[in-house]
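Input: one structure, supplied below.
Note that one protein chain of the assembly has been removed; the remaining protein chains are unaltered in position.
Which chain is which? They are A and B, in the order written, and residues in each are numbered from 1.
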Amino acid sequence: MAKRLPKKDVVIIGLGWTGSIMANELTDEGLEVIALERGPWRDAPTNFPPTYVQDELRYRVRHELFLRPDQLTFTFRNKMDQTALPIRSWGAFMPPNGVGGGGVHWNAETWRFLPSDFVLKTHLTQRYGASFLPDDMTIQDWGITYDELEPYYDRFEYLCGTSGTAGNLRGQIMEGGNPFEGPRSRPYPTPAQAQPFSHTLFGKAARELGYKPFPQPSGNLSQAYTNPLGLKMGPCTYCGFCEWFGCANYSKASPQTTILPYLVRKPNFSARDNSEVIRINLDKSGKRATGVTFVDTDNQEWEQPADLVILSAYTMFNVHLLLHSKIGRPYDPVANTGTVGRNYTHQTTSTVNGFFDPKEYNFNPFIASGAIGMCIDEFNGDNFDHGPHGFVGGGYVGQVQTGGRPIESTLVPPGTPKWGAAWKKAAKENYLSTVKPGTGVHGSFYAYRDIYLDLDPTYKDRFGRPLMRITMDLKENEIKQNKFLTDKFAEIIKAMGAEKLAIQYRKGPYDITTYQTTHLNGGAVMGSDRSTSVLNRYLQSWDVPNLFVLGASAFPQNAGYNPTGTVGALAFWAADAIRSKYLKSPGRLVDA
Amino acid sequence: MKRNNGPLHICRRELLAGAAYLAVSTSSSRATVIFDHLPWTPNAGNPPSAAAPGPWLFFTGDEGRAVEALADRIIPPDRETPGGKDSGCAVFLDRQLAGPYGRQDGLYVRPPFMKGAKNQGHQSEKGPAQQYREWLAALDKACKAQLGGKAFHELSDADKDHVLEGLEGGAFKLDGVDGKTFVDQAIKDIQMGFFADPIYGGNRDMVAWKMIGYPGTRYNYLDWVSRHNEKFPLPPVSMTGRAEWTSRTQR
Partner (left out) sequence: MRKRTRGSLAAAILPVFLLLATRPSVAGDTDPQAFAQIQRGRYLTVLSDCASCHTVPGSNHPFAGGRSIETPFGNIVAPNITPDAETGIGSWSDEQFDAAVRRGIARNGSRLYPAMPYNAYTKMSRDDVLAIRAYLNTLAPVRNAVKANTLPFPFNIRAAMRVWDALYFKQGEYQSNPHQSAEWNRGAFLVEGPGHCGACHTPKTFLGGDKTGQYLEGGHLQGWSSPDITNDTRLGLGAWSKDDLVTYLKSGHNRITAATGPMGEVVTLSTAFMTDSDLNAIATYLKSQPGKGGASPAVSANDPAMTAGSAIYRDQCSACHGLDGKGIAELFPSVADSSMVKSNDPTTSIRIVLRGARSVGTSTQPTASGMPSYGHQLDDDQVAAVLTYLRNTWGDTAAAVTPEQVSHVRRDTALRPD
């Protein structure tokens, strides 16, 4: 029997980036807000101190900051006629857990999507014709334009103190920045980070090949910064322990460094950690949320009533909770009905490792930050003519090597034995002169009719609920896109002076065991058409107007960029809609 | 409910009737309420425990000998850098298998266990600990059966290498287990122990880091970002420090 808590104005499910942003905005409206987080409270001095955070085994190999699959996992299959099996140990992605969510252990690569990305279906159809797109591709327009979102990108970047060089300042193309980006209203809040040797060399080689390289926009700050909430951050010290790790010295933008200390002081805000929401409760009509039910570590159930429910638990857990709360109509790929679980996407990544002459090159790869790197955007989105190539989409490529942690960075040239004296010798000789970009090729992943999420018929979680099932494969379009990008990338690595290249294409079938970023998107997409989206353009549920669902679950398809910048911007956008429209007149913001 | 804008804040605890204000605990597994200020306790933190030298915690004597021998072939000793055995890689693996990794703590180990495609990942009920037991037993059994009654560690170095190559290529078969999966995992684990922080038992005295020129757990390279193509001169440091941290001149 659930114990009932006193009612709050707002309950927020998941205290990561979007939950923190929304909590801060709504408490400024004077609302009583409670945030429920499944994982533990986290904080730099107590959880990622520089006495032991630099532990590759613990945090990268054993994924200590991430969700334990036993607490919740998913099943996976490539095709609909296959049996899905549980993901017993993470591989292709690493779901977050804990206060701060992915914001704690992300790389802080802070990109904006292109203007054309938001109107993708319209744009590509106009340019190439509908028949150029694969029959089973289900890309959509977002229901919002880049121009509408621009002020919110700006807010997120200034919240974070993002370090970068503007490429398009109110329409004027700026030297040294990304010439392809959408226009921004003002420069980045802090200058771009200084680039170590190999990253600088990539920029030089790219320039000589006629490209326009620019520094990757970074949430690891280039200098001390005070954000609009008065919170202070320090400069990144290039420790090389960024993704998978918390930042020990307040220099990586996270909810902890940019929002929480300010938010926690407000008398109308409280948070409960180690409290897992298992259901959003609806009234008898099914059209209004009355609050949530959550479980604490004693397995006691609690009910938190609220007038407004914000679901901000990360893509996968958002969709999972919608399915289990029976909100919206689950997607059926055969009948092509329903929307919850539809348009599920990942990211198409690959890389090229370069082996240089150890006598000539010393890259000190351990000197790096998570969002370091020189990139080129010539092959992203629709920045180039796809006509001759037979695919759509693209991505940035760049030398974005984020560290030299030895367990995974001690590479040997192709052809070297994997063990023995020859291996040892090659490891010793090549460590300092190897370029290992990580996700050097970072491409889009468009949506398809038979790539989706639903509930598994066999496997259950620890509460006895069905696990969510992933049906996902790599399509011809993405494979072609990746080959094209990877080959272009390899040219630049070679032009840098690499003696040997190890080229790794992303090939099908989609493999749940190899890491491909945690940029999972869709399943609860936003849009203007109720029949193909779960949320309207304000991220409000079409079915339950007092429910908003934040995060990359709202992306109708993924673009060729890291998602967090857009995730943050959309959270601010939705918060603004709630503050300026919804609170004045609760109800549907868009007519269905 | 509007805030009081005066210099003193109204203590909302009195006004939040019924909201239980639980003390913030140092444990990260109990539910706590965060309100009004950031949690903090002294001596907070959760550093890893050091692998102490001594008897095997997981391996039997035979298994330990086999793994030490594997380690010394995967990473042979040379004049400059110790091999896998002397740098502690077998100790590393022993402690890992004896702990949560070996037990598969936190993984989804619920039935049914069905065989799937390789790209659906590990589907066996057996965790690393159980797997290594079976693999090492099978290895010695196969060596004794096929190579004149000798366990793996008793073979000559050349013969050990042939066994490893045979496991990789398929020529050397093990009974009941997949030799290639075993050797691939062993190579991965031994090399992992070689490059992990010494606190875990391998990479003793940071020998592997010294070999490749990795400076260890340093956190500040601000004065080196713009020094391109120069050798970084400082010795490596681990989570438990380095020799230069010693200040005593006498005892």
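What we mean here is this: contacts are C-beta pairs under 8 Å (C-beta built on N, C-alpha and C of every residue); 3 or more make two chains touch, one makes a residue touch a chain.
Predicted, not measured: the structure shown is a model, and the values here were computed from it.
*Asks:* Can you say which of A:99, A:231 or A:323 touches the chain missing from this structure?
*Replies:* A:231
*Asks:* With the missing chain put back, one of A:51, A:122 or A:531 would touch it. Which one?
*Replies:* The one listed residue touching the chain not shown is A:51.
*Asks:* If the missing chain were put back, which residues of subunit B would it touch?
*Replies:* Touching the chain left out of view, subunit B contributes residues 4, 6-11, 13-14, 21, 23, 36-38, 40, 42-45, 47, 217-220, 222-223, 234, 237, 239-242, 244-249.
*Asks:* So which bits of subunit A touch the chain we can't see?
*Replies:* These residues of subunit A touch the chain that is not shown: 43-46, 49-52, 224, 229-235, 237, 239, 248-250, 261-262, 265.
In this text, only the chains that are shown with their structure count from here on.
*Asks:* From the mean C-alpha coordinate of subunit A to that of subunit B, what's the distance rounded to whole Å?
*Replies:* 27
*Asks:* Could you pull out which subunit A residues touch subunit B in their complex?
*Replies:* 5-6, 30, 32, 40-41, 43, 45-47, 49-52, 54-58, 61-62, 68-71, 73, 76-78, 82-83, 85-89, 91, 99, 194-197, 200, 235, 237-241, 248-249, 260-261, 264-275, 296-298, 361-364, 366-367, 404, 406-407, 410, 418-421, 423-424, 427-428, 431-432, 458-460, 509-513
*Asks:* Would you pull the subunit B residues touching subunit A in the complex into a rising list?
*Replies:* Interface residues on subunit B, with respect to subunit A: 1-3, 9-12, 15-19, 28-41, 44-48, 73-76, 78, 81, 101, 104, 106-110, 112, 114, 116-123, 161, 164, 168, 187, 191-192, 195-197, 200, 208-209, 211-222, 224-226, 228-232, 239.
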